[in-house]
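Quick one: structure below, then a few questions.
Left out: one protein chain. Kept in place: all the others.
On to subunit A.
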Amino acid sequence: MARVIRGRAWVLGDNISTDHIISGKYKFAKINRLEDMLPYVFEEVIPEFYKKVQPGDVIVAGRGFGYGSSREHAPRLLKLAGVGAVLAKSFHRIFYRNSINIGLPVIIVQRIPEVTEQGDEIEVDLEAGVVRNATKGVEERFQPPPRQLLEILEAGGIVEYIKKMNRLPW
């Protein structure tokens, strides 16, 4: 995974739940593979998101992103769709943990969600801890993930880390 992520912003509000990202009912539909669930990502909030999103695009949301179920399908499907990072004012903890585990950068910022509009150009430098909205010319620093978590993210998730290093990160 690149340390610098560049893409367009998809702006969402507060309390985006795992049900918004992928509804639980699809886990038991005529679906066995994650790819088959892609058409239902953000079904009610951004219809056909999987067709519209481009690799590296960034989700910019408000408070309480990832509220709800422990279903790891949610961050995995965002990553599979091409989302490069999720920026939000706060994250619910299971979603946050799942995202790190599968190698999807999740970043807590306060000002960027206030100024960002749909389609703005966003740049995230994970190591330097800076998010920039190039369209609006606004920059915000964030606390970069601890070294161990950054290593997991860079490996592309904890499974990739274990495969590469042949040991757990702790």
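Please note the rule applied: contacts are C-beta pairs under 8 Å (C-beta built on N, C-alpha and C of every residue); 3 or more make two chains touch, one makes a residue touch a chain; residues count from 1.
In the analysis below, contacts and distances are computed from a predicted model.
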item: Omitted chain, identified by the protein name its UniProt record gives, among "3-isopropylmalate dehydratase large subunit", "2-oxoglutarate synthase subunit KorA", "CidB/LrgB family autolysis modulator" or "Methylcobamide--CoM methyltransferase MtbA"; value: "3-isopropylmalate dehydratase large subunit"
item: Residue ranges of subunit A at the interface with the undisplayed chain; value: 14-15, 17, 19-20, 23-25, 27-32, 44, 63-64, 67-73, 75-76, 90-94, 97-98, 101-102, 146, 148, 157-159, 162-163, 166-170
